[in-house]
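One protein chain is absent from this view; the other protein chains keep their places.
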Amino acid sequence: MAKTAKIPVGILGATGMVGQRFIQLLERHPWFEVAWVAASERSFGKSYEEAAKWKMKTPIPRRIASMQLSAAEPKGAPKVIFAALDADIAREMEPAFADAGCAVISNSSAFRMHPQVPLVIPEINADHLKLIELQSWRRESGGFMVTNSNCSVMGLAIALAPLQKAFGIESVFAVTMQAISGAGYPGVASMDILGNVVPYIKNEEEKMQEEAGKLLGKLKGREIVPAEFAISAHCNRVAVEDGHTESISIKLKKRATSEKIIAAWREYRGMVYDLKLPFAPADPIFYDERPDRPQPRLDIERGHGMTVSCGRLRPCSLLDWKFTMLSHNTIRGAAGAALLNAELLKARGFLG
Amino acid sequence: MAKTAKIPVGILGATGMVGQRFIQLLERHPWFEVAWVAASERSFGKSYEEAAKWKMKTPIPRRIASMQLSAAEPKGAPKVIFAALDADIAREMEPAFADAGCAVISNSSAFRMHPQVPLVIPEINADHLKLIELQSWRRESGGFMVTNSNCSVMGLAIALAPLQKAFGIESVFAVTMQAISGAGYPGVASMDILGNVVPYIKNEEEKMQEEAGKLLGKLKGREIVPAEFAISAHCNRVAVEDGHTESISIKLKKRATSEKIIAAWREYRGMVYDLKLPFAPADPIFYDERPDRPQPRLDIERGHGMTVSCGRLRPCSLLDWKFTMLSHNTIRGAAGAALLNAELLKARGFLG
Amino acid sequence: MAKTAKIPVGILGATGMVGQRFIQLLERHPWFEVAWVAASERSFGKSYEEAAKWKMKTPIPRRIASMQLSAAEPKGAPKVIFAALDADIAREMEPAFADAGCAVISNSSAFRMHPQVPLVIPEINADHLKLIELQSWRRESGGFMVTNSNCSVMGLAIALAPLQKAFGIESVFAVTMQAISGAGYPGVASMDILGNVVPYIKNEEEKMQEEAGKLLGKLKGREIVPAEFAISAHCNRVAVEDGHTESISIKLKKRATSEKIIAAWREYRGMVYDLKLPFAPADPIFYDERPDRPQPRLDIERGHGMTVSCGRLRPCSLLDWKFTMLSHNTIRGAAGAALLNAELLKARGFLG
Partner (left out) sequence: MAKTAKIPVGILGATGMVGQRFIQLLERHPWFEVAWVAASERSFGKSYEEAAKWKMKTPIPRRIASMQLSAAEPKGAPKVIFAALDADIAREMEPAFADAGCAVISNSSAFRMHPQVPLVIPEINADHLKLIELQSWRRESGGFMVTNSNCSVMGLAIALAPLQKAFGIESVFAVTMQAISGAGYPGVASMDILGNVVPYIKNEEEKMQEEAGKLLGKLKGREIVPAEFAISAHCNRVAVEDGHTESISIKLKKRATSEKIIAAWREYRGMVYDLKLPFAPADPIFYDERPDRPQPRLDIERGHGMTVSCGRLRPCSLLDWKFTMLSHNTIRGAAGAALLNAELLKARGFLG
């Protein structure tokens, strides 16, 4: 009976890397249950096991392995949809599901900057959900759309949130060293990245810069007023499997000491702490005192991949402070982010 | 006869990674000939082949393989010494050789910031050699000391030099992704770097910041007045064999266009172009138009490892411009740098 | 009360890579509790956190972090000792603990081939424990010694065990591709393994060949009669973090089909299945049907690192059959192996 009480969810783009993460993370979820998986036409009708090149380190959940892939159409789909689609496809397909009354919880970039679509990290801007009520889908069919940010800006925004609140942020410099899993599968060719650095990820710097403003922006009336700090990003790909590491410098509006900054991180609980969401980490931010940390190979699993790690806080001779930040790009930065958004939606009554 | 006319040189620290590069690069040098190799006491008396764990991709030159390792003492050493020592050892040993009348061409950090020791990149500050005449060694024994910079600041300084001249530099932000060969052998443990990023290299950020000022500083009377720009560095180690990649943002004093910046790089010949030094690259700087370059695996050998590659010049929303820079850390950034310094010294009559 | 009922254990070599695995794996063990940690003199008196360069992906257990390192002497040590020592040190230190009445459960190679010391993999030769009664330590102080095999032969022996029983084994060809973690820390230099293969691991081929015979040998009277098959091993190091992959060919004494071999693997439960040892995997061997498996990055965690994966069974044109085998070198091949041995000892009443 407990089992039947779970909310059935569907996954669009279920066979891709983020889709696989959804399936992995949802395996024993207390509130949600995968009831429907869809992928491209090529896979339609096959079993999930047959269609997916499973790349997770845990086995395919048995129940999902034999599940048949559905066509990617709202007909017959559950009312809660996790969407792990490429932006081009998402642009057409996600509105179709919202039109049909579905809650579309999207990981794609297609609608992140749409003025009525909330771009949500529960800890830092759960209140942005109010935008949902302005969506025409919501009024017409009850459906709506919520998005999470790009994987490279997610950890940055979380690390900045408590500092913005405590001291105000004037400017941000961020250089990423991003993992290959962020590019999907087959994604980055091994000839391009083995023993190498690729100093370019298409559109990534632009996404980081615009999404940071919306994530840390304020809901005023019917719109999000973006945070006003200046931000400059350089994005690089490195030979790391999971985990985006970033070298960050910041200028604050108010004077701060390193003790106060570290305290702000350590004490940070965010907006949803009291909701006890199952996927919310005990500590959204962990500050590591060790001089050579955080490191992706060692620290990426902290908080089941949902805790952002910071370290090496020290004065910056150009701005005020510099530090290293690490976050898990396919958990905190993608599937886990969407899942946490879904939990927030449920807690706030949006999922019926 | 041509052969006997070559200047005999010695190598201190000949068995280490930089020492091996010296031996590789000097194999067919038109002016210099390795006549003496020294290493730690442990190796004294062994043949070079026996003592060195040779890690270069070309074979040990036959003549060197059977050369016996000497004690690291001035007695019996040639008058031109390339020093590839750890800073702690260099601090004691290099002055002893200068005292004994040797030209010490050092790759170590021990005396880089000494006010009478020139820190030289021939293209950008060959005139700093004048400091030699102020050295007490020079007056007393004829010996002297010249240094090259840290491997992570070398390429940066070269990329900045033409911009400093054309536009003036106000501030610099540099994040490095440094190769493992920079740490010597055994150096970085594989457990630490395989599939990983280590966001810390001891003292590296400090060296980059102080050495950049001296390298791009001006000789006024009897001292170097450091360049006055502000600079902030973040140093990271990545799983790359050779080649330091850097994400750089700069603020210029005068307004520039991207065309003018690229032209300044492409036209840059530096102070020693007319000397036709054997190891000086035809182009000190190469600007690559391709959107995803430079990359260490593909571009590091340009100009036999002596050309600095720049790419991805684009506006920076915080400072003025941002770009990627790549340089070969053990050639342009270490052994090749010292060798070019030696050639400059020879051309300027300092080597007798 | 349940807690105080746990058996206190000590760890010799607690700060090394295998020592760290012991601490990680013992964190929530139902029967054992780390009560004492010792390392080299250099660390004596420090807290564990201070002395160990912790390289596990889970945090140091809080209780252990603050535990003080003891001198590596039997005085004050618990009666059950896990030893993760280099062979040279083990040769002196392990007998001292056995002399003092301790159960020494060793991962070192020092005494593996000693005729009275059992070399145990519980599933395949739990009966070899009887050798303990022949040990002079046992008679004199009650102490004794039990060892586990080299990491590269462990998975091989497990894969062979059911085939030996069902069909008999005549000869074995095994080529290893071994992970860097097997060499400890700092272990393999990154300059040696990044983008490389090193076709040599000192003494490894000899260990594989002699230990395989003892592991699969039969206890007859007071001695182990080694299994009589011929075995030839080639050992290579590859750029993999955890997990030894092996290409294996075998000649069987009786004719077998691939179906029968796979069935023998799948049905294999081993000698200790009924004991329900906490660390024994549900399946000692997993046969993977997928054509390109097992792979270390994806399959190493199966059975919490205790299940051996086999795949690609196909005819061999030289011997009879060939297949790929993968096992976790620091869990099934080291710390987990010793832990399972300890559980077996406990179940059989050897730990008091």
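To keep things simple, chains are lettered A, B and C as they appear, and every chain counts its residues starting from 1.
Following the convention adopted for this analysis, a contact is a pair of C-beta atoms (placed from the backbone, for glycine too) under 8 Å apart; a residue touches a chain by one contact, two chains touch by 3 or more.
Values in this document were obtained by computation on a predicted structure and should not be read as measured data.
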- [ ] Based on the whole complex, identify which of A:A35, A:M113 or A:L194 touches the chain you can't see.
- [x] A:L194
Task: Chain not shown: contacting residue from C:L12, C:A52 or C:V240 - done: C:V240
Open item on the list: Can you tell me which of A:E170, A:E241 or A:E301 touches the chain that was removed from the display?
Closed with: A:E241
TODO: Pick out the residues on subunit B that sit against the missing chain.
DONE: 55-59, 194-195, 241, 297-298, 300-302
Task: Hidden partner interface residues of subunit C, rising order - done: 171-173, 175, 177, 192, 194-200, 209, 230-232, 234, 236, 238-241, 245, 247, 249, 291-298, 311-312, 316-319, 322, 324
Task: subunit A residues that touch the omitted chain in the full complex - done: 17, 55, 180-181, 185-195, 239, 241
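We take it that only the chains that are shown with their structure count from here on.
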- [ ] Mind checking the centre-to-centre distance between subunit A and subunit B? Centres are C-alpha means, answer in whole Å.
- [x] 42
Task: Separation of mean Cα positions, subunit C and subunit A [Å, integer] - done: 40
TODO: List the centre-to-centre spacing of subunit B and subunit C in whole Å, with centres computed as mean CA coordinates.
DONE: 47
Task: Residues of subunit C whose C-beta touches two or more other chains - done: 55, 194-195, 241
